[in-house]
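With one protein chain withheld, the remaining protein chains of the complex are depicted in position.
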């Protein structure tokens, strides 16, 4: 890790001013930033520590019924906040399926949004990577890319966004509150992330020095509270990133889906909202056929970026299952293994 | 500062000595953080060393920016091939046992990714780490060869540690020709890494021509000779302290380059130096389980008896050293067949040299063999347990030697009973749980040799009737500090609370190697013998002393129990150790003992631990995520010194079986040869949620030939059998036979439809 200057601002304005210098980076809990600095992936020359800023650690219900989550709220604190997890259970489930209890206790929601890809070539400074070093090439192409993107990738970059939290936020139309030298603005999460195109090093709409101050979940998203789930398929039962994940939310009235929400994780460089799948579901009854149709729609444009064609088939199955789970209803209590296909283990075995 | 571990008596326990499930005697130290591991040492004036490791797999280093590294505040020295001080030997010399051709900055050649290419020493860990990064090496790279298909295979001279590469009996082709059913199948196992939780570490400090090393080590006294050789000093000038190893699994027995360089740096700079590997640096210089391809042909007669069993393995090794996973040897000693052939080939790749990793040969061999046996059972139309019973070997199939003891039938029976095996449907895809997940049951036989090495020990009876026992043993988690202590107390006829135990220090009598699941048997035999020797001397004093109630009992004999010698014919006539010593005016009485196998029984008998493992898995029928939901293992491993600790070892081995079957695989980039998942986030080892409720049954077995105490080993056998059991259960759940480990979502997905 390179030597850096450490700055502990006492206000957001001070933080933004400090970040005006090139080579600055904001420090949340550091569970991603320090990891990358230790790996030599990123070498900021000044760290601006956000963790002592006042007022960014609150979870508040706003008068319009929406919920506002300060950027410094810890992942675990949010997932275990009773009001929050009642209103947005799939978000809580997604949070609890990510990383480990220790990491969730430390990690901030702002940092979670801004965590970088887990592409092994990005993490390896000896490899060519357009995201790490624009113009150097992409060693993931033609390399070990079984975990890479199947949607929205480009010839410059085939990485995926690793966050679970963001997938559920995307399904529920979260917005991100940003502050910069020019004041505050709000950006829907669906517009926040950029696909790689020719500029994979540009990942979000954040301008240099801008800071995430909060995340908002709209009041109407709570309408889905009874039918929302997050499903995450992993190679290990816990403490593993998603191969493919999905957040599904349904509004069901009189046996008909009035509105559907679907976002996918592990498939693209952004949490992937599927308008096509949502449209395919509207007005249908919540049946397996409907869910499979939606799954086909969600992956209509998918194509392998390497040895990962299997993820397309897996993705379809994940979507169909997540929708079925949402239709079945949000469980009373958070499952023992959040978001896992083994979430509820009843044990009993039948010979058939 | 760590020194010899010495454990007094007084811990909570359930009874006394061997056979009792005592809790670990080092337990309090471990749960309070007081147990000192190598990297916890911090002598005054200590410097930190960090290596730079190659990022190419073959070629040479063309430049290192030594100036940049040295300019970084806190950096004291950069050691490269250009300025490395001389060592007394070259890596090719290998003048000590288990010497591998290692990297000690002898030149600028790169032989594998991850090889040490420079060492930076600094006042702080932070500075040394950054210094190493600033070296920014450049290379002249040649094409990396990291896959089986990148090279031609060759016929090795030996496999494992000096074992013959080929063993054959009978006529395979004739056996196959007369078979009613046949199978042929090929399996693949990947490179796996030990990943002990404790990264290898060394703190070296010189005092004149003597050096003290704090380093986790599975063979303390042997290693003093190794380090002595590198530095041209006698072994007695090398002190190694290794009171605790944070896991070894085979990777902490062999000296590697970074250790030698640390000692060298300390000498060069005249200050103590600490070097601890980063996790990513453990993927290369410190060994791994080599990848294998294993091909089988089996034939069965109408009764389902094997007529031929052929097992051909190709194992990977490095370009500069041989360690060839002896996987085919797993077929030597398990299933009876009139024709048996086991052969090995090897492939040289641009990788770090493989080495012994928990159950070397047996684990990979068993994974494939037990899968193939399942396929053979299916071909023969027999239940997998019934098939194994029909092919039960009454004598060791390859050598025809009788087994010293073999309670495998009992293992099968007790394990099957506990698991409920008799309810298993023959056909796959017959069981579901009430959430709709596919459920499958599979089994495998576990087998592991019961070797012994050489060990020495000392026992000293003290005036107060207590005793001190000493051996340079190693506890890497197997529980030596408890089990050896129990055995030693029994040898002395004392309660464990009366016996002080010193170990983990090379200055003590040579405790041999903690490996091959033979440490308890070997060091335990030495300790027991030392105790017996001391008691014999004490007896000598008593029976010749007219004042003793034991006077004249020389021909009748005495027994040592509870700190007293009793006349064999009249136990009421006894005297305490303290009284005997006091009267003789002796303040201390020493005994010595050795542990080694009796060569004649080694010649006569085949010696193995056995077991049977039963697995239940659940598979999501569409998403194909797999979870082991139940494991039952029944093991017969001779006399069990401490059932609590033995069970833990077996659970641990079975959990390694879960990792092998479902998770573990080092993934090389085919172009650069680098391992792309050289970390614990992407190289998956089992986490708590991967581990189901498990049962271990310790099956009684009285083995009168392995050694006087009847002790075998339990450290490695758990992984054997388990891998195959899980693979077979996956087949039984899904109907899909995956022949490439680890078995994951992708493989099943391809074969299962969404409905």
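Per-chain residue numbering starts at 1, and chain names A and B are given in the order in which the chains are listed.
Throughout what follows, contacts are C-beta pairs under 8 Å (C-beta built on N, C-alpha and C of every residue); 3 or more make two chains touch, one makes a residue touch a chain.
As a working rule, contacts and distances are computed from a predicted model.
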item	value
"Lactate utilization protein", "Cytochrome P450", "(2Fe-2S)-binding protein" or "3-isopropylmalate dehydratase large subunit" - which is the UniProt name of the missing chain	"(2Fe-2S)-binding protein"
Of B:198, B:470 or B:533, the one touching the omitted chain in the full complex	B:198
Of A:237, A:308 or A:330, the residue in touch with the unshown chain	A:237
Candidate in contact with the missing chain, chosen from A:101, A:275 or A:328	A:101
Candidates B:33, B:162 or B:599 - the one touching the absent chain	B:33
For chain B, the residues touching the chain missing from this view	12, 23-24, 26-37, 39-40, 42, 74, 124-127, 130, 195-199, 244-247, 249, 276, 278-279, 475-479, 644-645, 647-649, 651-656, 679-681, 685-689, 691, 693-694
Those residues of chain A which, in the complete complex, touch the missing chain	1, 3-8, 27, 29-31, 34-35, 38-39, 47, 49, 51-52, 74, 76, 80, 99-103, 105-106, 237-239, 336-338, 345
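Convention: only the chains that are shown with their structure count from here on.
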item	value
Cα-centroid distance, chain A relative to chain B, in whole angstrom	41
Sites on chain B touched by chain A in the complex	55, 73, 126, 129-130, 133, 423, 425, 430-435, 437, 439, 618, 620, 622-625, 627, 629, 663, 667-672, 674, 676-677, 681-682, 684, 686-690, 744-746, 749-750, 754
Chain A to chain B touching residues, read off their complex	1-3, 40, 118, 120-121, 124, 126-127, 139, 142-144, 146, 233-241, 243, 292, 310, 313-314, 316-318, 320-321, 337, 340-342, 344-352
